[in-house]
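Below is one structure, written out as structure tokens, with a few remarks after it.
What follows is an incomplete set of chains from the complex, kept in their original frame.
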């Protein structure tokens, strides 16, 4: 039976099941977390969101662990309880140790502090920082 | 002469100069960016903030580049113009390429999207994610 507000595999239609199957295959796991089971109420958003996440989070110039830690840094900044819990778990699975988590949260905390100091002091951007220099 | 709202080295007292000197020595550079010259109005905050940033940003389990990219991810999430400009520059100096920046911002954007989807759909935290398992 479906949980309230979430669509379980056995209650899902073919379109939703195809996404669930791809999530499990990609992540080499046999379960689907509540985020996707909630999104499944809107199969178009479920599919698009999963495909975007899959493309973005696959290793590229940045490895999977770095990407998961960045995801966690954003979630902690936004104070999204669900996302902090799920991406702490995901980052640990990708190799984040306790000490790495401690250092990561220290940077997140400091950045949130200095962001407000820079704004509160109305600091003007240094002309040296205005050069964007995208690939020459 | 001091710029409006900022304290230049030649106008700074001994306490502020000591921090400026340490910033330049630590960063192997010969200039001070506007953030510190603005904070210098409050020497206690200048010193404490610099010492915290210095401790937090020095390489540990996470290397300097990863830390800079996390700092930039937080700043982009908070939409702090000054911090985005300064930490994009700092991350590039630490080795971030155009492609790494592109991947970083893609993760930042996606995390900001799914944070709101998780909140908007009122997703309950999976019991598996509630185990925090700090170092046994």
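Labels A and B are assigned to the chains in the order they are written; within every chain, residues are numbered from 1.
Operating definition for what follows: a residue touches a chain if its C-beta (ideal position, glycine included) is under 8 Å from a C-beta of that chain, and two chains touch if they have at least 3 such contacts.
Computed from a prediction, not measured in an experiment: that's the story for all the values here.
Student: Going from the 2 copies shown, figure out how many the entire complex holds in this file.
Tutor: Copies in the complete complex: 6.
Throughout what follows, only the chains that are shown with their structure count from here on.
Student: Distance between chain A and chain B based on Cα centroids, please, to the nearest Å.
Tutor: Measuring from centre to centre gives 20 Å for this pair.
Student: Residue numbers of chain A touching chain B in their complex, please.
Tutor: 5, 31, 33-35, 38-39, 41, 45, 49, 52-53, 56-57, 60-62, 66-67, 69-71, 73-75, 77-78, 80-83, 85-89, 92, 97-100, 103-104, 106-108, 110-115, 117-119, 121-126, 128-130, 132-135
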